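Every protein chain of the complex appears in place save one, which is left out.
Labels run A and B following the written order; every chain starts at residue 1.
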Amino acid sequence: MNMNVSTTNPVISGASAEKSPIVSLVNVSKTYIRGKLVALTDVSFDIGHGEFVVILGPSGAGKSTMLRCINRLAEPTSGQIFLRGNEITSTPRSLRKARQEIGMVFQQFNLVTRLSVIMNVLSGRLSYRSTWRSLFYSFTREDRAIALECLEMVALGHKAFQRADTLSGGEQQRVAIARALAQRPKLILADEPVASLDPKIARQVLDYLKDVSQRLGISVVCNLHQIDFAREYAERIIGLSQGRLIFDGPPSALTDDILNQIYGSRMESAVG
Amino acid sequence: MRRLISPAAAQPRLSLGGRAKFLFYMAGGATFLAWSANALELSGGELFHSLPVIGRYIVRMIPPDWTALDGLWGPTLDTICIALWGTVIASAIGFPLGILAAKNLNGSRVLRSSALAILNVLRSISELIWAIFFVSAVGLGPFPGALALGVNFGGILGRLYAEAIENVDPKPLEALRATGASRVQTILFAVLPQVLPQIVSYNLYWFEVGVRSATVLGMIGAGGIGFELVTTIRLYDFRQTSAILLVILGLVTLIDQASALLRGSIVK
Partner (left out) sequence: MASHYDIAVDQGLVREAAWRHRRMAIRMLVMAGFAIVLWLSATRIHLSLTNIILGVPNMADFFGRMVPPDFSNLMSLVAPTVETVQIAAWGTVIAVIASAPLALLAAQNTAPHPSIYFVTRLFLNLLRSINELIYALLLVSAVGLGPFPGVLAIALHATGMLAKFVAEEIEHVNRGPVEALQAAGAGRIQIILFGIMPQVLPAVVGYILYRFDVSIRSATVLGLVGAGGLGFTLITSMKMFKYHETATCILVIILLIWAADAISSHMQKKLL
């Protein structure tokens, strides 16, 4: 069943309608503690193929929650999410299939530090392998070729056999990107991927992310709180403030006025 | 007004209520001890009077009679084997139960509580009582000893494993779930690599403890040096007793050192 729902947004509509969208959020809301804590209210947007979208907003705006709703690490309280036209539900099979196509990069890299770099990247292939095979920590030759290729894409092939914790922060994040790429995803979710890195390294990592997105045609939804990074890398910016979507458009349309709306008094936290 | 604080005084001070509680506990403890001493007929006097008796016994144990070592090689080896297989069996029992009992792996409360309950029963019953049970089941010898150790330590190790699993860094687990990996795959790739060094460390430590426990299992016929030791005591052959005790000392020290070395080489 192919349900294609597209909604228009309060501020400016993004230019992503040539093909059917990769991901659609329709009226997604999330509350905690039986409604007392509101994280998201009525968020709707579409992401097209190969788009590099930055979600901008101060901490606590709901960016992380929203991202996690997409791959069901968090359950939306209401609303629907569609991946390539199919709704993502919580049944194990649907979930596994959806997550296979969605790669995720975390703020703290979330690697298994005791394992080698290549094992970490290979673990991105697990959804393609049966549990029985995994009991022996075994992967196919194809898996290993893909893993090595993904490492080459982030220029870390030469460190493949080192323990993950011997790498620097920026390198570990690149390994995390390689792990996401190994899934052969259609979409990569990046939750504050550079918040723990210093600006120069952060730019390196974002460069890799953008490069990979453009070359492989992978859509990227990237949470950032740094305005200048957003301006530099985004093709489209979605502004979130207190759980509401209040901006959706190209970086050029991001006026100071809108920034004030998004950040309110917390502008300082958003610079760099 | 500035006070010069000594470096050692940089510890948190108890509030007035906390101090009162502390004193209350101390008083309660002291009362209990005084009452116990009375009930157990412990007293400085009793201790004093028994010292010469004990002293005489110690004298009877010196110098050690090394002839006791004849034929001790077998039982000593048995003791080590009992401890070895005891630890292996304990690991095999503790591992699945530990996984079931871990809060972050298992959503079902019923399963967790049952696993924990089983582990508690296993560890609460002393290995000696288990040994009596297994001797009645499979006969005398080192085999029931290993089983007894395995079952008792299984309970202990299982709980330790569960704790180690619960203390694992949850972030890689989340990342792996997000890639679409199944629950088992997540355990294999995110949990196991993190807990393995600790599990090995626990196993080595309890093997050590196992050797010491195995030395007494012989008392009830469950193999090992214990039997020889008890025989010398029953025959009042105390010089042989001390010889065997020294052998046990040597054995335990050796294994202690080896175990500490191995544990040290497991880089965290």
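By our rule, a residue touches a chain if its C-beta (ideal position, glycine included) is under 8 Å from a C-beta of that chain, and two chains touch if they have at least 3 such contacts.
Computed from a predicted model, the values in this text were never measured in an experiment.
In the full assembly, the chain not pictured is in contact with A, B, by the touch criterion defined above.
Touch with the chain that is not drawn comes from one residue among A:Gly60, A:Gly79 or A:Gly157, which is A:Gly157.
Considering the whole complex, the residue from B:Met26, B:Val138 or B:Ile266 that touches the absent chain is B:Val138.
The chain not shown here touches chain B at positions 6-9, 11, 32-33, 36-37, 39-42, 46, 50, 53-54, 56-57, 77-78, 80-82, 84-85, 88, 120-121, 123-126, 128-129, 132-134, 136-139, 141-143, 145-147, 212-213, 215-216, 219-220, 223, 229-230, 233, 241, 245, 248-249, 251-253, 256.
What chain A contributes to its contact with the hidden chain is residues 118, 141, 144-145, 148-149, 151-153, 157, 160-161, 215.
Everything that follows uses one rule, which is that only the chains that are shown with their structure count from here on.
Inter-chain spacing, taken between the CA centroids of chain A and chain B, is 48 Å.
Interface of chain A with chain B (complex): residues 71, 73, 95-100, 102-104, 106, 108, 110-112, 114-115, 119, 123-124, 126-127, 129, 131, 134-135, 137, 176, 179-180, 183.
Those residues of chain B that touch chain A in the complex are listed here as 171-172, 174-182, 184-185, 188-190, 193-194, 196-197.
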